[in-house]
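Only one protein chain is missing from this complex, and each of the others stays in its spot.
Let's turn to subunit A:
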Amino acid sequence: MELQLGLALAPPIQNPDKCLDLKICGFEPNEQVGSTPWTMSYDGASAKNEYYVKNKRSFIEAFGNVVEVEEGHTPKTTLPLVSWSDQPHEEKEDNCGRRKMCKRLIIERNQGVIVGWPPINSLRKKLLYQHHHHHQNQHGRIENNRTDESRPHSRSNSMYVKVKMEGVAIGRKIDLNLYHSYQTLKENLISMFSKNPRSELDVSANYTLAYQDREGEWLIAGDVPWRAFINSVHRLEILNNAGSVPSRTLIDEVAKRMRGPVIRVRSLVIPGNPGERIEVYADKLEATGHGANAK
């Protein structure tokens, strides 16, 4: 059963100039909002609307990981289920929609995926996570605060890692908790980055997903079990199988590890099998420093 959100969708505006100022249109503050013409219409066209409406709740839904709710699902008793019965100004359909929206939020809450709520910044969330590890370990000193400082990591909520795609200047940050397999991750990443999602070029097979683990090694994603991958991944990069121009990220990483600028990356060998290391052949300015991938 798919969860349907009932949200007021506006019909096409007949007379844009007039309606810009609702006072001209006769908008009275006392008027019940939700009466015509701003009601929802369930005609044929809106069947598609509902799909998109469903997908609009938060950035999470954009990645296709829609929360599906059974009709008979009851939320946890610890969370307050709000009664909607005394909302006098509501349109019947809106009422229904909001109850479902509320349910959905509760479900989301159970899975800990309301983005950005409660409103605590990432620095504080990181520390909350570390506090909890401290208490759990029951030692005098902090045992397990070795979470990556550059990755905000809150306890049950989100696990953001940076993702870059070869050839795309601007990277993204994604929440790995939303995925459960390499397949879904890769597909969603590719559709996120590609300009034309329906293009033939943006097929999963044309791309390789690489990741940098905690030790700084760059590996092809796919060999270790998903859970192990989640625990060790630090950063992701999508490589285009067609052209092997190493991205800025890889070059920067190699440069950092060798403690100096890399003047030329000669070639990049992407192994065919997951789990094999990517080998970077590069000329460096200094002989000092060490980088496991540099040869």
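We take it that contacts are C-beta pairs under 8 Å (C-beta built on N, C-alpha and C of every residue); 3 or more make two chains touch, one makes a residue touch a chain; residues count from 1.
Definition applied: contacts and distances are computed from a predicted model.
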Review point. Just by its UniProt name, which of "COI1, F-box", "SEH1 like nucleoporin", "Large ribosomal subunit protein mL51" or "Mini-chromosome maintenance complex-binding protein" is the chain not shown in this complex?
Key: "COI1, F-box"
Practice item. Provide the residue numbers of subunit A that touch the chain removed from this figure. Key: 7-13, 16, 19-23, 27, 29, 31, 33-34, 38, 45, 48-49, 52-53, 55-59, 62-63, 76, 78-80, 82-83, 87, 89-90, 94, 98, 102, 105, 109, 112, 114-124, 127-128, 131-132, 134-135, 140-142, 145, 149-150, 154-158, 160, 162, 168, 170-173, 192-193, 195, 197, 256
